[in-house]
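Removed: one protein chain of the complex. Kept in place: all other protein chains.
Presenting chain A:
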């Protein structure tokens, strides 16, 4: 049975790894060279964050656990990432809208974590926050460009909004282990995450001439290991090499 702290670290790590992996699928397929590089830079930032959280989790778990065994040798039900991170990329609009939703969440979360009473977690959050601040800037600008762009780009953003909105609530509804950690590590501002997130999203969507959806219902389950069918395919691709050739290195 994993402690709430380990679950929490894995939650942070899995979010970053899975979203990083999704973004990396754009490598070589970006709409233009410069944005191909931009989105894969974000991938690298996220995978880097995942490594920091996995390393910390591995040291807490012990028993020869490593960052690699956590990333490559756990199965779907053990992953705790939010469902929104594992959804298919869709078009460029959907990818950047998801990035905007998730980066905004990470921004407020890491801002709260950097002042928590766990030194190592606070340090990782502080380092990651610089990266995430840029991700928010980059993605929000794209949301505005496309939302307030041509008729086609506006329509595509509406579709993306429709596809993603019901997956946003999960980020903001704390699981049992998040509640325990918020208490145990004295994470200030954890209870106002939803309010801050909603305010920022509203501000950007309005500037993008996009409606703020009113639906409050949300898909959930990822935080407890109940995933969409998409995560299995991601893991199959990501973990294949380590599963087929255990311990292989290059």
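Please note the rule applied: contacts are C-beta pairs under 8 Å (C-beta built on N, C-alpha and C of every residue); 3 or more make two chains touch, one makes a residue touch a chain; residues count from 1.
Following the convention adopted for this analysis, contacts and distances are computed from a predicted model.
Enquirer: According to its UniProt entry, is the unseen chain "assimilatory sulfite reductase (ferredoxin)", "Deoxyribose-phosphate aldolase", "Ring-1,2-phenylacetyl-CoA epoxidase subunit PaaB" or "Uroporphyrinogen-III C-methyltransferase"?
Expert: Choosing among "assimilatory sulfite reductase (ferredoxin)", "Deoxyribose-phosphate aldolase", "Ring-1,2-phenylacetyl-CoA epoxidase subunit PaaB" or "Uroporphyrinogen-III C-methyltransferase", the correct UniProt name is "Ring-1,2-phenylacetyl-CoA epoxidase subunit PaaB".
Enquirer: Could you tell which one of A:33, A:151, A:216 or A:248 touches the chain left off the display?
Expert: Considering all chains, including the one not shown, the answer is A:33.
Enquirer: From the list A:3, A:24, A:41 or A:198, pick the residue that touches the absent chain.
Expert: Considering all chains, including the one not shown, the answer is A:41.
Enquirer: Which chain A residues would touch the chain omitted from the figure, given the whole complex?
Expert: 32-35, 37-38, 41, 134, 137-138, 141, 145
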